[in-house]
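Let me give you the structure first, and then I'll get to my questions.
Yeah, one chain of the complex is gone here, protein chain that is, but the others are all in their spots.
All chains are identified by letter, namely A and B, in their written order; residue positions are counted from 1 within each chain.
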Amino acid sequence: MMLAGGRMNPMDVRRRNNVVVTGRADGPVVVLAHGFGCDQNMWRLVVPALADHYRVVLFDYVGSGRSDLSAWSEERYAALTGYAQDVVDLLEELDLRRVAFVGHSVSAMIGLLAARAVPERIGSLVMVAPSPCYIDDDTYRGGFSAEDIDELLASLESNYLGWSAEMAPVIMGNPERPELGEELTNSFCATDPDIARVFARTTFLSDSRDDLKTVTVPTLVLECAHDAIAPREVGAFVHAEIAGSTLVTLPATGHCPQLSAPQATSAAILLFLEHTQ
Amino acid sequence: MCRADEHPEPREAGAGASTDAAFTALLEDSAEELYESAPCGYLSTLMDGTIAKINATLLDWLGLERETVVGRKRFADLLTVGGRLYHETHFAPLLQMQGEISGIALEMKTCGSDRLPVLVSSAVKHSSDGEPLLIRTTVFDASDRRAYEQELLHRKQDADEARRQAEEAREQAEADRSRLQEALAVLQQSLLPASLPAVPGVETAVYYHTASPDRLGGDFYDLFPLDGKRWAFFLGDVCGKGPQAAAVTSLTRYTLRTAALHDPDPVAALTTLNSVLHDRYTGGDPRYCTAIFGVLEPDPANDCVTVRLASGGHPPALVARSDGTAALLPTPGGFLVGALAHAHFASTTTELHPGDTLLLYTDGLTEARTGPDRTSLYGDDALLAFVTDHAGAPPEEMIQALAGLLRGLGDGVDDDTALLALGSPAHTSAHSPATSHLR
């Protein structure tokens, strides 16, 4: 894998990835990366808890949220390295070093790839509900079969008609619309169906199990007690593969503890960050 | 029609009584009864998705017993695996962020291995102090709608696929076309010399205009040494277009070169070519060309160049003189080369003195259209007048002027055109008045 850097103009990266920087300006940097499905709004309930002590950087991957859709190409984003390149671009252009990278779901693996490409820029990893491989094989239980993933793609397709009719004119037509505070129903998770399909495939058909052993930075694995996407066995696997990692099981149901159990999630992250500073 | 007027009262009374009875029955339909038997599914879950309440309609649709569901299953458990993934990645986060979500298409598992397409709406119920308490969910059977949407989706996929295939075919055709053009260009170049050799005491210039990159031209020219003192040149036009014409052009070029080395007499060279072409292409598909073949013999002592040339069916060469005149160099009666077993070729001789230029051309120029149709062609007279105007100009300048003329004729030039000019250099000390009038 070769991730290249230093080519983008900073304004381009900020606009391209809809970068938002908040929190304490002189604090250590925490980057919050969303997973497949929605966008940086996923973090809205944990940002206040982090903002007192940390400089919080939020962004949307190209193809998600309010990123610049014209920067998307299937070539680049059909592999996790394409998303990792978004992270590398962001870290280089903002010249961030030794950040704590908090990645939800597939972003945990994206963060791992980015940390390997620019080790001086990522000082620690927080993996929220991570899964290095969603599909079962002989000895490994990821929780899904290849056919299940096809079903998800079909679900994306069947909700696409609604997206197309209601969301497309708003999202595509007025990217710079002024009334940003007024959120549209379902808009956090609205994506161009072609882009969503590629992201879904890339996410659910990827296999990063061999990459786990390459992690050398302090790592927190945050799993949920009841997660239909990343079951407990997977959390245990990730923890076992990453030497020296910490595993915390949140009393949460579902795949998005930052929404369903925001206090427990931010408390676990803060505790970890204090110990790794 | 009239009966209503005959017995209005009893009917009204009866209708009124039955309406009242219906209203009474409706009012007696308890909220509980409505909840259980509503034409849609209802369920309520705890915030973690655990099902606390579910109506009979939904249980019936799914073929499930209440006691296996309440307190034991989560809402996501009722969904297909794909639906569950969608629920976890889209539905649940949106519901948590917005407090409600509506009209999401999901599929539920039924007791067989069937699937029930549904449209799901959920809302979070909050306590009086704003704490989320439970999630209320309504489920509509969307089988019909989904079937219709699937149909639309398939059509869209078919249309996308057809468009993709058409695009692919177009790109392939484009690639084939550009490969073919490349091959044609290479072949075309092989029919012409890459550059002309330097001939002492003679200036030379050439120009080749390709009318269409798709159609190999049949025009050709060449200039090459015979011995230490003489050089041979030729220019001609093979009848027709395309690969067959190119094959004839190639055969013609090498035949003339070989023939000239054997016997440099212009008539002999054309006669040899005639035999070769006639023998090779006989019968119903005759192939022939028109050509002028000539020999240059510079005479430095007398400051002139002797030109002997012969023509086979080719438009006559032109000679522009340093004194500002120009004339045809007629070779009447010369036959097409290759058309007949025994052909006659006519020869002529001229001398080029300093400032004189000999011009050979193909009929792409003289047959160029100057109007909308073929009734007005550029013609021999116009060419003679043009060359007369440029008499005294050295070959390079003459060719440049003619190239400009061709460009000016634009689309009117619908055939390839070859131009070859050979001149005796004017004395550099004397500035020719004919040259200066160009400027």
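The rule is short, and it goes like this: contacts are C-beta pairs under 8 Å (C-beta built on N, C-alpha and C of every residue); 3 or more make two chains touch, one makes a residue touch a chain.
The working rule: contacts and distances are computed from a predicted model.
Undergrad: According to its UniProt record, what is the protein name of the omitted chain, chosen from "Anti-sigma factor antagonist", "ABC transporter permease", "Cytochrome bc1 complex cytochrome c subunit" or "Heterodisulfide reductase subunit A"?
TA: "Anti-sigma factor antagonist"
Undergrad: Just list which of the chains on display the missing one touches.
TA: Listed by label, the shown chains it touches are B.
Undergrad: Based on the whole complex, identify which of B:K125, B:H344 or B:H427 touches the chain you can't see.
TA: Of the listed residues, the one touching the omitted chain is B:H344.
Undergrad: Of B:P264, B:P315, B:G355 or B:G392, which residue touches the hidden chain?
TA: B:P315
Undergrad: With the missing chain put back, one of B:G334, B:G392 or B:G423 would touch it. Which one?
TA: Residue touching the absent chain, from the options given: B:G334.
Undergrad: Using the document's definition of touch, tell me which of B:G99, B:P225, B:P286 or B:P354 contacts the absent chain.
TA: Of the listed residues, the one touching the omitted chain is B:P286.
Undergrad: Which chain B residues touch the hidden chain?
TA: Interface with the chain not displayed, on the chain B side: 237, 239-241, 282-288, 290, 312-315, 332-336, 339-340, 343-344, 367, 373-375, 415.
The definition used in the following text is that only the chains that are shown with their structure count from here on.
Undergrad: Roughly how far is chain A from chain B, going centre to centre by Cα mean, in whole Å?
TA: 43
Undergrad: Per the contact definition, I'd like the list of chain A residues that touch chain B in the complex.
TA: Answer in residue numbers: 35-38, 41-42, 44, 105, 144, 148-162, 183, 185-186, 188-189, 204, 226-229, 253-256, 259-260.
Undergrad: Which part of chain B faces chain A closely enough to touch in the complex?
TA: So the residues of chain B in touch with chain A come to 47-49, 74, 76, 80-90, 92-94, 96-98, 101-107, 117, 146, 149-150, 152-153.
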